[in-house]
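A single protein chain has been omitted from the complex, and every remaining protein chain is retained in its original position.
== chain A ==
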């Protein structure tokens, strides 16, 4: 636990989609154990691709990803499965199986540890069930264990997503726009939970965010992506108007640096979906 060495070392990561379109261009980042790192950037800047290249939901074109001393990019199918045990992920749209109860969804986090048959049939051990109830309690949803997840509110759904991630006993949590679909109050609850995860459980969090204000408030370190390239890296204190301009392009920003009141203009981008970097001039 005291080891503050790098948990994750990404070097020269590049992802090309068909032809020359580079979603990621030579990106290198480090994440220490228990560190809270936020990636900001416009839609289409490559934030989601970056996260998915780390656990290889997307295969990177070139570059290396060392996680907990193990090179991810060359792992075979079996070893990749083992490596994914310790990397969990939460999503903008929660990605729960809505026909199932909260506790069943949480236990899905254990599938990577189980034999194919035991996992498929949902034969979880007593310890695993106890752990599932514990993490559900940690996110404040112990009363909803047997509630079908389509009955829950957005914030509750995301907290089930966090519980599913925690039950993996991960070293790293990848969070892909965890609050982009939530109202401000639920957003704050979720961000506070994630910060707690990093501080108390010493689980590193790598978080994609649209909301610069939340990034400034919660992060240890902030990385700015624009058009697949890393254009900024530093502490929240180092983020100023110039940085935001570089990351998001031409938009009106008031109150930066100083009082840290970044207007929510960047959130308009959320609705833009995959519209690409060009959709940043929303103001």
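By our rule, a contact is a pair of C-beta atoms (placed from the backbone, for glycine too) under 8 Å apart; a residue touches a chain by one contact, two chains touch by 3 or more; residues count from 1.
Heads up, the rule we're going with is that contacts and distances are computed from a predicted model.
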Per UniProt, the name of the complex member that is left out, chosen from "Glutamyl-tRNA(Gln) amidotransferase subunit A", "Phosphonate ABC transporter permease", "L-serine deaminase" or "phosphoserine phosphatase": "Phosphonate ABC transporter permease"
Which of A:47, A:108, A:193 or A:230 contacts the chain that the document leaves out: A:108
Sole contact to the chain not displayed, among A:72, A:87, A:141 or A:243: A:87
Hidden-chain contact residue, picked from the options A:6, A:38, A:55 or A:158: A:55
Where the missing chain touches chain A, by residue: 55, 57, 80-85, 87-89, 91, 93-100, 108-114, 116-117, 119-122, 161, 164, 168, 174
